[in-house]
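Each chain you see keeps its place in the complex, though not every chain is here.
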Amino acid sequence: MSTATEQPRPTLSPAPKHYAEPKRRRRPLLPIFFWLVIGITMVPIAAMIVYSFNNAPTSRITFVWKGFTLYWYRNLTQLSGLTNAFVVSLEIAALSAIIAVVIGTPLAMSLARYRFWGRSALNSMVFLDIAAPSIVVGAASLSFFLSINLANGFTTILLVHIAFNIAYVVVVVRARLSGMGRELEDAASDLFANPWVAFMRVTLPLLVPGLIAAGLLAFAMSIDDYVITSFVAGPTVTFPLFVYGAAKVGLPPQVLCFGTIIFVVGLTVAIVNGLLNRRFAQTRAVTEDSLA
Amino acid sequence: MSTDQQLYGTDAVGDEAAEPAAIRLDGVSRHFGETIAVDSLHLELPPGEFFSLLGPSGCGKTTTLRMVGGFELPSAGTVYLDGRDVTGLPPYKRDVNTVFQSYALFPHLNVFENVAFGLRRRGRLDRDAVRRRVEENLELVGLAGFSKRRPTQISGGQAQRVALARALVNHPKVLLLDEPMGALDARIRKSMQVELKRIQREVGITFLYVTHDQSEAMAMSDRLAVMHSGHCEDMGPPVRVYDQPATRFTAEFLGSCNLLELTVDGGVARLADGTAVRMPDGGQVRSGSTLGIRPEKLLVGPVGSELGGVDANRLQATVTTATYLGASTEYELSAPWGERLGAFAQNLDPDARLQAGDPCEIVWDPAHSFLLAEDSV
Amino acid sequence: GIRGTIGTAEQVNWHKYWAKQHKQGVLNFANWPLYIDQEHGHTKSLELFTKATGIKVNYQAVIQNNAPFYATIAPQLRAHENTGYDIVVITNGWELTEMINNGFLVELDHSRLPNFARYASRSVKNPNYDPGNRFTVVWQTGFTGIAYNSKIIDRPITSFKDLLDPKFKGHVGMMSDNTEVGSAGMLALGINPATSTPKDWKRAAEWLLKQRPLVSGYYDQSYIQYLENGDTWISQAWSGDVFQANASGYKHLKYVVPKEGQMIWHDNMMIPRQASHPVDALEWMNFYYTPKIAAIVEDWVNYVCPVPKAQQYVDKVLQDPAVANSPLVFPPKEIYRRSHNYALFGNYDVYQQWNDIFNPVIES
Amino acid sequence: MTAATIARPRPSRFRQWVSRHSVPYLLALPAGGWLIALFIIPLVSGLIVSLMTGNPDKGYTLTWNWSIYKDLFVGSNVSYITFLLRGLLYGGCATVLTILIGYPMAYYIAFRVQPRWKSPLLLLVLLSFFVSFVIRTDMWAFILADRGPFLNALRNAHIVSSGFHILGTPAAVIGGDTYNDLAFMVLPIYVALERIDPRMMEAAGDLYANRRQVFLRMVLPLSRSGIFAGVLLVLIDTVGDPVNASLLGGTGTYVIGQAIQDAYLTNQQFNVAAALSTVLLVVLGLLLFTYARIAGTENIEDLV
């Protein structure tokens, strides 16, 4: 207890966030409200999953329950348009996520690790990139591509998706880095590791969960984007664009199947990553505490 | 609870008839699942006393305090505040205030509003009265000019004073302090101790003070209790507890201590190498009981220096290490039978200090040593 | 600056062009949703085509509306790049005119379209918007008239004037497409849209604004749902939708050809200029213009069939008299006589004028 | 200092200076360049295009036609001002709703559940994000359709009149916005609440504040930054959003977002569209800036 910190340090010494048994009485309003809202948010998801199994007569979803079937899953790829759209979305999401992580991580490092002229400008740019309304971003990008007479399509979608994914990657990775503290890199270079080796041997391994998280976030953001894409897509059709179009006249059941599949996959990935993070959490905690 | 009373011989239990104790814990326990944080604790604080809970980390000090403050409910036992059973009352219904280890100042309020918070909640005073009360309490802790500052704009020591004022302004019957100096550095800490003591004397209310720093506890308390894994090891005035600890744990926790095994033959107590030693008066020694001597009670000098009185105990030894600490020197000595002893000498002339390897003479007055019965060991 | 469309057309020798092209076994077909036969997700017509010609069809229902779709492909067309489609289906209207004027379309080689010459109905040959079918052949024709709910409205509906009946306040449906709305307005005033002038348009707009308080909404393709569930009692409607509705149990919905007449429109197949499989596209057009295939498609789509001879096939082979005998699917001559074409917009400014007059009616 | 050590030449301080100081720029270069080329420049070019005149036939040329901003909102035959205000109104309502609904949820997770349950509950809140935005919006349209199971049930139970419908009403649009952005509000508030030291609340209790007062005087003020972050995210996202309006809305709920989309993607009025989006950006910027001033929130960047 004899460190010379002048400021009080609130996080030290175990402070129970919750009271263990014996409890004081509490009316269970909060939990009821919470679960009610959660329940409501589940409705459309449930509907999607349920109706993806509905044995609809026509190839539009209908309210009447005509019995359980796996038909739509078995004929998932029947609508070439839908399948193409989905594949395009996957490609763009994967590419944009990977590229965003690859070029976004260095930016995060320079923002988290160095003080330099123009840093705050960069920071605000990243912030603005997240904050700007997608309708504006989409419109602006389209005006840009029009003015340079670049025909819209797969490329333009990819370019723009990378642009907005960079911001998400930077935010996630930067948080991770500042959580890590630069001491470890100092230690590495003190132990004869040149900057590159220090990065490969120390920073990167500790960053991996952060990078995964960032990548997943970017992927999700990209595969789910409608507004921006709708401007720069040209004739290319992504999954959300297809769904939006089909929505006007009634969705084909396969859309729900794809939706359900995305849902299940995404959920599992998220849970796995969560567990991963939990494992890394302790290590991060240690480095953080030692900095306090 | 009788057993405890015999053991601790507390002097407070008798006079319930007169005026009720400011705080009384009656066999209070607190379990967290498996861990027993506090184990049927009995305490009794007469009004106006400065009482310290002293103990290693995790021994249950904070939990005890939190139960008095009403932040935890006891798993068993009763909490009385001047005679009234408050075991179930929520904090905001208790006439008690707390200074938290991390101060827990409200970051969104300035110093004045922080201090005024309690008064406003109670709403017994009009605005001016509140202002006056707050002003005078800031005065009291020597922060007259700081009303408008935000908690982020003041130093740790000042934050500490604000927390104190925020509690005192409500004139509580009892003030609870959980390691209030924990976050301060040695220097500020020292001055705050004096400050705190002064304030307590001025306002004259009961302080229940939690710390794991024994010198802090001894410097400030009228009485202190040494806690160990949830129960009370020893209780009494600092001098008594330091010079005549009831248990080995207390002896060692309150500062380093030489503990020597004794054997008895022919009614004479002897050390490991058979040297006969005089006992403190009234200590009836049995084989297997332990003799305790505090390092500062061991006088160390070059061989043949005539230290101590005629009836002092004497030993020959050699210095193994001498650590210079500025104001004093700490010696590690090896006794004839090989055991290591610690001694502690105030520095006067530099050349009088012994160096590692020097042979030396150790002397202590029997009255300065104490006995531990083996059962307490 | 942003490049415009004018002057981007270049002179092409179409004989040379077609001489260079040959079949590649792939066809990218961009069409509207629910606009081709679907049986549990299988499209018989296309499967037959593939079986017959070995051409794999990549059918994409990506066209929601003419204008938006045209807007998405326009940049490519201007830049002389491939839009990725070999056939697109677009209604006669400004977008189509635009594409023809600017040379965005491949001139069809009718020597490879014998079936069109043989089977196509007179109504789809040599239309005013594409004389001699140089660039387009019709996919489906449709009528825009009035539909009403005979359960609620007991008196007969005969005229656009009925859309002005205060009794129907809040239950009148109109189209959100400003061409449709504008045309309806003019028909109501007895003006033939095909020959109308901006002055007529203004009068029509006034009539429509007068009617606006009665209107419950300006709907896109979803208008039919509002009719079916009774939210609207009387509405501007497309013949095919009403027919499908009758077929799926809403017998009380009646389609009326108003005495002022109705609008007729054509959704046309065409080949974008830089399409990479024009020969395959022609083969499909030719294949489609056979009674059998036209019938298969028609029996599901229920608009107006461009191939009259398909009627027998629907009747005899497909055993679907309801469709076969419907005057809406295989209309008699006098129905055509009472049908009018849309106004033709020579250039963007005219079209813009139209928008400026009629958009305020709809957008609000 | 022997002659030897003195004589040894020292490496140029300047070279080291450069080598050390160029690192951050090199690291920032790829992504920074990307953002400038494909985010900043487009934003600017959006402004430029809005100052062009022409039509898709003749093309558009830059004529610095500032008057377009006046023409759009003053005496235009299409009342864009209405659409803008409508967008702001819907966005505002949705934002308020997300606060009212999201705050209790965040509070529940932050203070009322055991630590090990927190991340699972957060995941629940985020669950809807695992379904494509358009799908889940359209599923609402599907469920709430006038002849859909939900309304039919209500009608059969005679809870609502046969004329009653939800789709096409502003309520539907606002509801959709609220549903889609709820998590954007819950998360930042939760983070802010997590930062509050529980002993702070105990201290309040110790100073005679009952539970209501603890909330009003401690928790709420301390979670302000979280609310601000939430408002930032939700308002920005909902004001411009065309999807909810067009899937759940009707003819009376036409908003600025749709106007921009239609101007670009239907009528090809590039200059109009660009102008509208520029206006939207500026209006939102001003709104949030003033709010930041009022709420006295420090450094907005931290919130993201």
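A, B, C and D label the chains in the order they appear, each numbered from 1.
Basically, a contact is a pair of C-beta atoms (placed from the backbone, for glycine too) under 8 Å apart; a residue touches a chain by one contact, two chains touch by 3 or more.
Nothing here was measured: the structure is a model prediction, and the numbers come from that model.
Asks: For the entire complex in this file, put down the subunit formula using the displayed labels.
Replies: When all copies are included, the complex reads A x1, B x2, C x1, D x1.
In this text, only the chains that are shown with their structure count from here on.
Asks: Computing the C-alpha centre of each chain, which chain sits at the greatest distance from chain D?
Replies: Looking at centroid distances, B is the chain farthest away.
Asks: Measuring centre to centre with CA averages, how many angstrom lie between chain B and chain C?
Replies: The mean C-alpha positions of chain B and chain C differ by 93 Å.
Asks: Just curious, how far off is chain C from chain A if you go by their C-alpha centres, in Å?
Replies: That pair's centroid distance is 42 Å.
Asks: Where the centres are mean C-alpha positions, what is the separation of chain A from chain B, in Å?
Replies: Computed value for the inter-centroid distance: 53 Å.
Asks: Could you pull out the residues of chain C that touch at least 2 other chains?
Replies: Correct list: 1-3, 72.
Asks: If I count partner chains per residue in chain A, which residues reach a count of at least 2?
Replies: 10, 16, 146-147
Asks: Okay, in this complex, where on chain A does chain D touch?
Replies: 10-11, 15-18, 26, 30-31, 33-34, 37-38, 40-45, 47-48, 51, 61, 63, 103-104, 106-107, 109-111, 113-114, 116, 119, 122-137, 139-144, 146-147, 159-160, 162-164, 166-167, 170-171, 195, 220, 223-224, 226-227, 230-231, 239-240, 243-244, 247, 251, 255-256, 259, 262-263, 266-267, 270-271, 274, 278
Asks: Report the residues of chain C in contact with chain D in the complex, numbered from low to high.
Replies: It comes out as residues 1-6, 65, 67-68, 71-72, 74, 98, 176, 217-219, 225-226, 228-231, 347-349, 352, 355-356, 359-360, 362-364.
Asks: Which residues of chain C touch chain A in the complex?
Replies: 1-3, 30, 33-34, 38, 40-42, 58-62, 64, 72-73, 75-76, 78-79, 81, 83-85, 220-222
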